[in-house]
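Missing here is one protein chain; the remaining ones are kept as they sit in the complex.
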Amino acid sequence: MQLGELMPKLKVSLLTGRTIDQGTGRERGKFSEEYERSVAVCQMDPDDVRLLGVRENDIVRVSTDFGSVILRVAKSARNPHPGVIFIPYGPWASLIVDPETHGTGMPSLKGLPAEVEPAPEGSLLSLPELLRKHFKKG
Amino acid sequence: MDIAISNGRIVEKVDERKAEVIDASGMVVMAGGVDIHSHIAGSEVNAGRLLRPEDHRKDVEVKTAITRSGVGYSIPSTFTTGYRYSRMGYTTVMNPSMPPLEARHTHEELNDTPMIDKASYPLLGDWWFVLEYLRDGLIEECAAHVAWMMRATKGYAIKIVNPGGPESWGFGGNVESIDDPVPYFNITPRDIIRGLCKVNRLLNLPHTIHVHTNNLGKPGNYITTLETMRCVEDLATEGKPAIHITHCQFSAFKGSDWRTMKSGAEDIAKYVNSHNHVTLDMGQVVFTDTTTMTADGPFQYRLYGLTGNKWVNHDVETETCAGIVPFRYSRRSSVHATQWSIGLELALLIKDPWKIYLTTDHPNGAPFTKYPQVISWLMSRVARKKVIKRISRRARRNSLLPNIDREYDFYETAIVTRAGEAKALGLKQKGHLGVGANADLAIYNVNPRLVDPSKEYGTIRKAFSRAAYTIKSGEIVVKDGEIVRPVQGRTFWVDIKLSSPMEPTEELRWKFRKYWTVEFENYPIPEDHLTASVPITVEARI
Amino acid sequence: MPAVSHVPCPVCGDFCDDIEVTVEDNVVTDVKNACAVGAARFLNFAGHRQMKPLIRKNGELVEVSLDEAIRRSAEILADAAYPILYGWSSTSCEATRVGLELAEEVGGVIDNTSTICHGPSILSIQDIGISSCTLGQLRHRADLVFYWGSNPWSAHPRHIERYTMFSEGRFRQSAWEKYLSSLGGILTRKRLQRAVNLLLGRRLSSPPEVEQGLPYTMFQKKRKMVVVDVRRTRTAEAADYFLQVKPNNDYELLQALRMLIRDEELDVDEVAGVPVELLEEVADVMIGCELGILFFGLGLTMSEGKHRNIDAALSLVRDLNQYTKFLIMPMRGHFNVTGANVVFTWQTGYPFAVDFSRGFPRYNPGETSVIDILCREESDAALVIASDPVAHFPKTAAQSLVRSPLIVIDPEPTPTSFMADVVIPSAFVGIEAEGTAYRMDHVPLPLKKIVEPAKTCLSDVEILQRILHEVRKMRGGP
Partner (left out) sequence: MITLTAKQTFKVPIEAECISPNAFAEKSLVEICALPVWEGNRKRILSELFKIEQKQKTSKNSTIRISGDVGKVRRIGTRMSSGEIVIKGDAGMHLGEEMNGGTISVTGNVGSWVGCMMRKGTIEIMGNASHYVGAAYRGSARGMRGGTITIHGNAGNEVGCFMMKGLINIYANVGRFVGIHMKNGTILVRGNSEGRVGAGMLGGKIVLCGYVPSILPTFTIDDVRPSVKVNGEEVQGPFYRFLGDLAEKGDGKLFVSKKQNTHLKAYERFL
């Protein structure tokens, strides 16, 4: 039996949106430390964090039908919202959201079924690394 | 006879060997058309555009080497608006409802509306400053602030819409008569109309107050309209007009409900024929699918109730409001058909063409592109009969039209589509072909000697739809109904000179901070924001 | 030192125009009245800039002259059979006007960022209509404020203070002290402290206001606030009612409310995780108010149902006008996304997703909207201005975007410019360049120029005009 199966997985509903930190972060420049810290993060309900057996700032992998991405864990200040995770808009969130617009022009960016799992082996990519990896350009 | 044109004006004569000559023999030559009331630009019009993609889809303008693309039908995009007016031989259009707070928007759109000269009327009838100053009887203070507002918004005339209504609509209410007090302000529509009429005189504005009456669109409202005209009778001086009742058709309903609704045109015409302080425009209805939009919020909500169509409402803080509802006028509906009849009855029963002007209150009664059809009705009994045959039986029974034989001749037509408007607006260089006038001309390919408008109304309609030539400020801009040269067109506004120019007082700033959510310094529109600004200076009496 | 006052803040849809900025030899040294994000914009905009035009040559972005960058851009657009011109929400209306002319000239598809924020709201406005207003109307009159799927405290930090709960108007009192007293417990007080800092911890200007005792205010009841969201947001904590809706169930909740305000029975005891009793109470509050306003955000436009969620919200508000005065307003994100819609609409008749490929404007989101075009791999070139689609579009769309030639006009480096083939640095509109922009409630305000841009950074307007001119030259036009 494989290590992966020992790892707890959490089925959640993924929300993306604006945060004040992301707002101020982007004002420091899209390639700044602050921006990276403010958007490469997965905000979770404290109980979910415990359930997953990780701590704040640990590394997790969030996966949807459309891809998966490595993020830093943060306990969300405002809870409870068990089973709901929040990732601020940005290059990280965009890698795993649903492009389907259902003929409206608007992709599906909120309330997406997703899976969170600890990824001790994973490492947070810097923005340029992330972009090169996924877009083979730049 | 010859008409000589030199750098944008009509002159005595020019050197024919050097001049470009247009042979207009066998054609009708008129001054460029002037529209006194047509919603062509601003937040309200644009909200209507946004609301109706289905209206645009069926009527598009393709880009050419010299013209921009766009869409119609009832609320054309800005470029298309300019082109279509120009093709009909119109060179001046008045944009009648400008929310002061959003005036910057109106002027941005006018900058993108080519081919025609234009101006806008700021909505001042429910502005808190006006309500408070008039309530306290401070006419001169009121006038000073109106002067400031005209300059700040680059406005041309005082527009009053359902006085007191928009303020009451702030909490979902309305005023029911011209003596119905406005909640929280203890002032009546009568006070507002009389007050602003006095202000208008103090400021020597070129146009009178421009009034959309209370109770518009309600059966029985012709009474309100008569009262509104009467209430400023004593304020008229040396037989000059003191009030303009706009799109009068919508304010000339008799009857106690929709079932008994009839025409009140006769009574209104009788009054207007015996008084000289009033001018009107028709607000003619044409049977088509159009979009209604006014600053009369409560009326538009009622219209939503009647039709169940999609409804837009937009309240503007401390100033006014607006509403929009798509609307289809059907000849089978007795109400719609009666409305159609009322507009023409007014135009035909009012003897003096200098007192009533041709409008459809674009787009409320119909898109302005229907003017040629309205002209053909004014000029031909046969054309009118043809429609009467096909309208609702009830409306036909009540219509006065079958007994009206009057047919406009070309002179009367020229008056109700240009000369009269220009006079009412105080635009001295427009509406005529005298020496010194703006060289704005329309040449229509119809020979008055050979064509009998009464029978050949089809020819008339075609001719007025596609001008043979439109000349704007001395340049040929339209030939055979097609744009041959795009021009910008100017924007007029009144620059009111007070004996003691009003300095923004601490009180004004204080009120500003309280009344609006924008900074005082960001409110006025700098003149350079207008691409072709033409201030008209007037000396106020204060 | 020269302080520029009444500066509109070119960041969010609130577009506050009371900012005071201190400039010392062309550098912003101090900002007053702005929120955290606004202050950051004014203080940091100069820090991270791309100063020289770039063109990608064998895989690498290399510095080139502006003329070369303009010429290359023009070539790319002129050669394209189906180019995209995207962005427009963080630049001036003047720039958008030129952009539309350029799109028409090259027969492209022009779209603005509302396509991924309030596009769905616009779609349903076109089906239902909307009962709305300017923000001052609410400051003066609103006694019931809904925030549905929007969190102003994070996205529009000064909204509550300037326009709703904590503002004071002719008929309404500020709800400040009620808010203070309504909170108990150390934890909440801590949170409150953070909230207060966020609101008032800013450096404030404006001298104490001189009361003139004018017959002005006629206070009536205070305001109530209702928050509907999937998370207990910071805004939710200040609310009189908080409805925590199950993710993707807003539509059911809204439709149920439409029945409840008509006093009709539901066959169910719970809707979207909210007990019907509570909904009935809220429905009564809605009918009972004098003027209600429902602000909605991306929580509604992006979750399942998209424009149909807005259908329900717009219809609910429309229905409520039978009983009282009720208004609704989308919380727009970028400071000029409303302006982009406005200019698009007056020039083409349509607010976004406009296709000029056949020489006249056509509009059909889902067909002519940029995400769909990219996902179908239909475009063969793109110009992106003042926007960062690579960071904010779903992966497949972004990949398709960078696959064909990409022109980026932006004052600062972004993930999108990082992927571009031509990069043209521009002046920061509203700081280094003037213009016009529209607040979320359609109130137009001037954008101000408070510092001189670098010689190499032209305004968006100039850059676009030069590209347009170049395109026309290539086509032998005037």
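Residue numbering begins at 1 within each chain, and the chains themselves are lettered A, B and C in the order written.
We adopt the following convention: a contact is a pair of C-beta atoms (placed from the backbone, for glycine too) under 8 Å apart; a residue touches a chain by one contact, two chains touch by 3 or more.
In this text, all values refer to a predicted model and were calculated from it rather than measured experimentally.
The chain not displayed here makes contact, within the full complex, with A, B, C. When the whole complex is considered, the residue among C:94, C:161 or C:252 that touches the unshown chain is C:252.
Along subunit A, the points of touch with the absent chain fall at residues 102-103.
In the full complex, subunit C contacts the hidden chain through residues 80-82, 106-108, 123, 126-127, 251-252, 255-256, 258-259, 264, 266-268, 271, 304-305, 308, 311-312, 315, 356-358, 363-367, 376-380.
Across the interface with the omitted chain, subunit B contributes residues 51-55, 57, 310.
Rule of thumb we're sticking to: only the chains that are shown with their structure count from here on.
If you draw each protein chain as a dot and join the dots that touch, you get a simple line with two loose ends.
Put simply, the chain closest to the centre of the protein, by Cα centroids, is C.
Subunit A and subunit B have centres, each the mean of its CA atoms, that are 57 Å apart.
Taking the mean of the C-alpha atoms as each chain's centre, subunit A and subunit C sit 23 Å apart. Chain centres here are Cα averages; for subunit B and subunit C they lie 35 Å apart. For subunit A, the set of residues touching two or more other chains is empty. Of all the residues in subunit A, the ones that touch subunit C in their complex are 13, 15-20, 23-24, 27-32, 66-67, 76-81, 84, 86, 89-91, 94-99, 101-111, 127-128, 131, 134-135, 137-138.
Interface residues of subunit C facing subunit B in the complex, by the touch rule stated above, are 5-6, 8, 17-18, 93, 97, 101, 104, 122, 125-137, 139-141, 162-163, 170-171, 209-210, 212, 214-216, 218, 290-291, 318, 321, 324-325, 327, 341-343, 345-351, 356, 358-361, 363, 436, 438, 442-446, 477.
Contact residues on subunit B toward subunit C in their complex (touch as defined above): 41, 43, 46-47, 49-53, 56, 60-63, 65, 68-71, 75-79, 101-102, 104-105, 108-109, 112, 132, 169-172, 184, 301, 304, 309-318, 321, 324-325, 506-507, 510-511, 513-522, 529.
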